[in-house]
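Only a part of the assembly is drawn; its chains keep their places, and the rest are absent.
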Amino acid sequence: MTAVDAPGLNGPSVDGAVALPGPRSTVDLNSDLGEGFGRWSLGDDEAILQLVTSANVACGFHAGDPSTLRRVCARAAERGVGIGAQVSYRDLAGFGRRFIAMDPEELVDEVIYQIAALDGFARIAGSRVTYVKPHGALYNAAAGDPEIAEAIAGAVRTYDPSIAVLGLAGSHLVREARSAGLTAVPEAFADRAYTAEGLLVSRREPGAVLHDPELIAARCVRIATESTVEAVDGTTIAVEARSICVHGDTDGAVAIAQAVRRALEGAGVELRPFTAGPA
Amino acid sequence: MTAVDAPGLNGPSVDGAVALPGPRSTVDLNSDLGEGFGRWSLGDDEAILQLVTSANVACGFHAGDPSTLRRVCARAAERGVGIGAQVSYRDLAGFGRRFIAMDPEELVDEVIYQIAALDGFARIAGSRVTYVKPHGALYNAAAGDPEIAEAIAGAVRTYDPSIAVLGLAGSHLVREARSAGLTAVPEAFADRAYTAEGLLVSRREPGAVLHDPELIAARCVRIATESTVEAVDGTTIAVEARSICVHGDTDGAVAIAQAVRRALEGAGVELRPFTAGPA
């Protein structure tokens, strides 16, 4: 990932990534985009694209009609925002949020299909798909199931081994991507509570999702500059993340993303797509 | 049946292509492939792939699940068969055979999506999508409607201007593809009757579709070597075609394709993907 020879403000990271030391840290902000479908829209793509550095663009299987994909890719390319393929189970009715017990070989092919389709729009916008981030149920399945993680990593490697994989810090997906020789980028979630073990608190638990923009922003600064976060029990835990996910489709999404960006910039953190090399 | 070795029968072609004179002509044989979907299969892809030189591969919108696309692209690449994107209206229920009144700009994007998705599988097989042939209702619409033809040509040019367009000889699609600076390849149909004006006899008319393999094969030889065919009224008409379409999903499809190939080879016609340059 990045070779950083400067000694240690930060300790060794959970996932092998090492935060850049010195007066300036850098972090990537990613968000899901292009999640409408035909008549239906979701979130404010235009506003979010002005705040993030990486766009997880839907590929048509859970959302994302071709004209939306083209428009989002064009706007992302114009702004220097990285384009990622937000691959999903084939499930418009369930928005990709339902686990589907697929044959891993078929999953590989479905992922390749989606990356390639989106890459077409990235290319004609003068950019490329530079990373893959699974969506919804596939994200969770790839975090917890090595076979599914391996299928996704295999699809990426087969399509283009220079494409990175963005996944939950500490997940099987990050591990399998590395085993496959790919660049794995661990991410943290701006608006989610963490357990003392560094896992996300289940959405079924109270307090799992944070809503206060300033609190969320402050946590992001801490993740970016100290690689730590306060867990639900009050302890401080290490959260090594090269990217922070902000949601684009919730109430107040834009306000949260604005607060996060403002706070990070105010703290001297450089916002930069992870797929760009160090300055 | 057909005079093969007579020099000089072929004049300048209708569509600007010039048949090669002398002892050897060349022609391409194309067929639709990959038209199953999940549990459902259609035609004998494996057998047809051993007979044709260009494979019009479904892209998932009227047929073609990703695993099928991958397999067909891999086998085509192994055998040196050209890979074409058989783009379609989004219509699994109607197998792409129903005209859909789409916004042309959306059509452009839907075509790009499909080409790019298939190109992913062609690339990982070590090949590329080298041409686009619209399927079913989109083929007919692009033949007769300049706006739709322009949309398809525009999609191809936007995605990759080195990709050719395969269409009905004399169609708007061939014309618009040329206007867009693309290579347009006119094709003839092995098993269809022609009117004295050089159009296909409507499938609703008796005798529109031929079934006798030997008769079909003889017509193909004449198309390939003389650029003519006998029309339904007995007159001889010019049919300039760099490719001949054989169907893969009808009863007796394989037998017909075998007869066609055998007859062409027997007549000294070289079978070669049109996308390869002349020897």
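Here the chain labels run A and B in written order, and each chain numbers its own residues starting at 1.
By our rule, a residue touches a chain if its C-beta (ideal position, glycine included) is under 8 Å from a C-beta of that chain, and two chains touch if they have at least 3 such contacts.
Please read all numbers here as calculations on a predicted model, not as lab measurements.
Sequence-identical chains make up the whole complex; the displayed set comprises 2, and the total in this structure is 4 copies.
One rule holds in what follows: only the chains that are shown with their structure count from here on.
Rounded to a whole number, the gap between the C-alpha centres of chain A and chain B is 42 angstrom.
Of all residues in chain B, those touching chain A in their complex are 60, 65-67, 69-70, 105-106, 109-110, 112-121, 123-124, 158-159.
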